[in-house]
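Every protein chain except one is present and positioned as in the full complex.
Up next, subunit A:
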Amino acid sequence: MAQAAPTLELPGRRTRRTSPLARREARAFYGFASPWILGFILFGGGPVVAALLLSFAHWSLLSTPSWAGLANYRKMFADPLFYKSIGNTVYFGAGSVVLGVVTSFLLAILLNQKVRGLGFFRTVFYLPSVVAGVATAILWINILQPDSGLINSFLRFFGIKGPGWLVDEHWAIPGLILMSVWGAGNTIVIYLAGLQGISPTLYEAALLDGAGWWDRFWHVTVPMMSPVIFFNVVTSLIASLQAYTLVLVMTEGGPNNATLMLGLYIYRQAFEYFDMGYAAALSWAMFALIGVVTALQFVLARRWVHYDA
């Protein structure tokens, strides 16, 4: 077997290099992919490299950039609002991902049951995902309104005085986390696809072994779904760490900077203060934060993600 592997691969490689069909296919591939490749290089890669250069400059857009060395990074590490925004971002990111992943997973399990009107329920739960961000924000401003909002009215029914949500600095981020579950439809769809890919034989075997619903969930569903959960955690966290639109519309970073996220802070520096150099440095800090958090997740994934389906 050790000798057979190269024997099998090498002719294939030679064939790909020399076959006219393969060359045509390769040309077609790059032809069709070229708009995306060019777009990525020009509009993705270009600004990324430019942002790195600008992070070492002072630039107000209207003036000529001047070399600043590490000044922007020194300013960043001495800026209390940078740390505040990092803390808020991580708090919101972690909270929204945990709540979102758990809620959407449980909803996906419910929507995977064979009940009448399943299509209707799946549509209802997916629908919020297609509502525009600003409309969602305005809707939730009303839902979270302290006196007459839906949530506090519901709590009042049980004799509980609800918090000030978006106007109370201790409750503003929990309010935003609560709202983030609203857009769980996309995640639910991914979970549903994963759930339907689990072989029924595994559940049958578990039943034969006398497993109850919890054992089947914990020892069959969760391990089999772990790659999907991992995918959702990684992508959701990356999105949450870049939270910007909803915060801008709902709280503008307030009250008392309690919801000042890194994305909003970068926006302010770039397009309110026109300090593009500092904004670029903050952008790279965000990139580093996302990179570190994602790398950490990949390391931890070795302990709980199973690809042996």
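Heads up, the rule we're going with is that contacts are C-beta pairs under 8 Å (C-beta built on N, C-alpha and C of every residue); 3 or more make two chains touch, one makes a residue touch a chain; residues count from 1.
Just so it is clear, contacts and distances are computed from a predicted model.
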{"item": "Name under which UniProt lists the unshown chain, selected from \"TIM barrel protein\", \"Carbohydrate ABC transporter substrate-binding protein (CUT1 family)\", \"LAO/AO transport system kinase\" or \"Putative sarcosine oxidase subunit alpha\"", "value": "\"Carbohydrate ABC transporter substrate-binding protein (CUT1 family)\""}
{"item": "Of A:V90, A:I151, A:V167 or A:V189, the residue in touch with the unshown chain", "value": "A:V167"}
{"item": "Among A:F40, A:W67 or A:F154, the residue in touch with the chain that has been omitted", "value": "A:W67"}
{"item": "Selected residue (touches chain absent from view) among A:V49, A:L70 or A:V131", "value": "A:V49"}
{"item": "Given A:I86, A:A108, A:M276 or A:I290, the one touching the chain that is not displayed", "value": "A:M276"}
{"item": "Those residues of subunit A which, in the complete complex, touch the missing chain", "value": "42-43, 46-47, 49-51, 53-54, 56-67, 138, 141-142, 144-149, 164, 166-169, 252-257, 268, 271-274, 276"}
